[in-house]
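For this depiction, one protein chain was excluded, whereas all remaining protein chains were kept in their positions.
Should a chain be cited, it is by its letter among A, B and C, assigned in written order, with residues numbered from 1 in that chain.
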Amino acid sequence: MNMTLLSILALLVFPGGLFLLGYGLAYEYIDRKLVARFQNRVGPRWFQPLADVVKLLAKEEIVPHGVQWGLFIFLPVVALAAALTAALYVPMAGQVPSYSFSGDLIVTIYLLSLLTICMGLAGANTIDRFSMVGATRVLTQLFSYEAPFLLALLSPAIMARSWQISEINIYTHNNLWFVLTQPIGFLVALVGLMGKLELPPFDAPEAETEIVSGPLTEYSGRGLALFRLGKDVELVIGLTLVAAFYLGGIANPLEFVLKTLGLLVVVAGLQSLFARLRIDQTVGLWWRLGALLGLAQFLFVIFWRLVLK
Amino acid sequence: MDSQTALQTAEKLLEPYGMEMIRQDDLRLDVLLSPDQLHEAVKALHDARWGYLSAIAGVDHPAPCEDAVASGGIDQEKKGQVEVLYVFCQGAAVLTLRVKVPYTRAELPTVCDVIPSATLYERELMEMFGVEIRGTPVKDRLLLPDEWPEGVYPLRKTTMIGTACSSSKDEV
Amino acid sequence: MANLKLDSNWQRILEKIRTWARVNSPWAIHFNSGSCNGCDIEILATLTPRYDVERFGIKLQGSPRHADVLICTGPVTLQARDRLIRIYEQMPEPKFVIAVGSCGLSGGVFHGCYNVVGSIDEVLPVNVYVPGCPPRPEAIIYGVVQLLNSLKSGVPKVEAVTALAGKQEA
Partner (left out) sequence: MEAQKSGEKFVVPIGPQHPALKEPGHFEFTVDGEIVTGASVRLGYVHRGIEKGTEDRTWTQNIYLLERICGICSHVHATAYVLGVEKLAGVSAPPRAQAIRTVTAELERIHSHLLWLGVAAHEGGFDTLFMYSWRDRETVMDLLELISGNRVHYSANVLGGVKFDLDVDKMDAIRRGLDFLEERTHHYMKVVTTDETFLARTRGVGLMTREQAETLGAVGPTARASGVQRDIRIDAPYAAYPDFPVQLITDSGGDLLARFVVRLKELFECYRVIRAILDQIPEGELTTRVPRRIPAGETISRVEAPRGELFYYIKSNGGEKPERIKVRTPSLCNWGTVVSVAVGHKLADMPMLLAGIDPCFSCNDRMVRVNRDQSSQLWSWEDLRQYGIKYYR
């Protein structure tokens, strides 16, 4: 594949690297500001996430003993890389996705879960009890929300008769919004997104008052900055995916900004509404409610397609 | 039952054990006991469901100064006494069981078998006054730091550490 | 010669960015080394809507690895002393200490009690002292702002940290 200047540009600057990182930071700011405003607080200034990341990069990197040095250093890098590559298949900023092939939906979801798996591995890598428990929680939560989230994204794919995100995007663009025809799917996808990003009420893995900060307890400086950036990027990609599938596709940048911002407001509202669920309650909620609803939605769509064909 | 009747029932209950009963004021009754009668008295109170154990307080009575000076103060360690107060409360009535224990043989039976939650008070007593509680379920330190020297009981008058004037760290 | 000059102003720019970032996102961790918790609830009050330190980027972190500023209260009881030092050692460079409350400064009311070391600066190098029993939330925020100003004017000398190392061995 000839790495033309355009594709390098796409990878490094526009829909890929710098733009996405900046956009992720902006969304993290909006999210923190909204949650603070819901809690009647003033909330951070606009450049806060940028200042946090730059400060963390400038801090000393402590590698605790009893830890595989290589794994400790490279896991954050892999996590951020996975998140960034996932962005290439998603209609970022209203443009056509820079790379798309049939079946890239599955690859994107896999790449997003790779980030969470890296987080879990990072937790299990150290001997510190808190990160050990955080790691087990991250992975338990991963297995619990992965299936419903996948089902919720597959239903529109079936309606659009293709696994390619760009095609699904076009299909949803010129048909009725899926949020109206498949409301359950939208709900499960949105709540699944909150589980994937470990936002409250599903933030058991890094419950500050119980296990310090879960798998990231031992990380400081560069590693922590990369993980936080990975999380921000994952937030943006997640929102774009759900917006592309359920809110009638993304055709131009304005639509992209409006739809993802709307979803972000809803997510921030949900965040400040609920108490943190215990890990067994989250798993219970997901398997009993999430999976069943997702499955029902899935079967309904298949049945609809068979009848409609 | 109001406090007067409560105190009367307490007096009747402790009649066989108490060496001496003093009525401090209309709400407080003190009963002097010897160490070996303590356990039965507590058991009797507990079985009659008389109030609850509010606290176990230790009071140090070092040997009176004159004979301490006469004996050169070395065996002042020997002659002092620790008075242990078991305070039971029922509404406004307060019943105190007073037990005197000499430094030399400072040991008491535990009451944890009757009142399980007394374990914390007993541990604090052991640490602060050096009164050995026979049979208490947990013996290790409650309040003092791990590196605190053995045998130094802070609340005894004889140990003059960390007095307000000199916060001498080296003794610690 | 040229690259040296280049290096110097390149270094200066980098240093300015670093200081800007450190001044604008000081993450804090709170440790109570024996305080009566009057100061602790005032520190916590600074997070709540009326004072809300998140406006300045101050976030209370759980793990010492994530924190830059150690907000410490209490006259350092003997039991809490080695834990306090261990927490300080776990914090990555550049780290700072704010002693809050008159207990942390001089042992306060508990000066002379047998189980108390006295003041925090006998155990850690302290950058900012916030007197008061307890200091008002505004006073604590003012203390943090003073720390940030001292950062802006120049990173406090490094030997302050080595002083601790020296003390450790002694």
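General observations
Here is the rule we use: contacts are C-beta pairs under 8 Å (C-beta built on N, C-alpha and C of every residue); 3 or more make two chains touch, one makes a residue touch a chain.
Just so it is clear, the model here is predicted, and its values are computed rather than measured.
Put simply, the hidden chain is in touch with A, B, C once you look at the whole complex.
Between the chain not shown and the residues B:L97, B:A118 or B:V131, the one that touches is B:A118.
In the complete complex, the hidden chain is touched by one of C:P26, C:P92 or C:P134, namely C:P134. Touching the omitted chain from subunit C are residues 30-32, 34-45, 48-50, 62-64, 73-75, 77, 79-80, 83, 87, 108-110, 112-116, 133-134, 136. Within subunit B, the residues in touch with the undisplayed chain are 27-28, 46, 49, 52-55, 57-60, 85, 87, 89, 91-92, 94, 96, 115-121, 128, 137-138, 140-145, 154-155, 157, 162-164. Listed for subunit A, the residues touching the missing chain in the whole complex are 38-41, 127-130, 132-133, 136-137, 200-201, 203, 207-212, 272-281.
Basically, only the chains that are shown with their structure count from here on.
Chain centres here are Cα averages; for subunit A and subunit B they lie 62 Å apart. Per-chain CA centroids place subunit B at a distance of 43 Å from subunit C. Counting partner chains per residue, subunit A shows two or more touched chains at no residue at all.
Along subunit C, no residue makes contact with two or more other chains.
Per the touch definition, subunit A reaches subunit C in the complex via residues 32, 36, 39-45, 47-48, 51-52, 54-55, 58-62, 130, 208-209, 212-213, 216-221, 224.
Against subunit A, the residues of subunit C that register as touching in their complex are 17-18, 20-22, 24-25, 27, 48-49, 52, 54-55, 57, 61-63, 65-66, 68, 90, 92-94. Those residues of subunit B that touch subunit C in the complex are listed here as 144-148, 154, 161-167, 169, 172.
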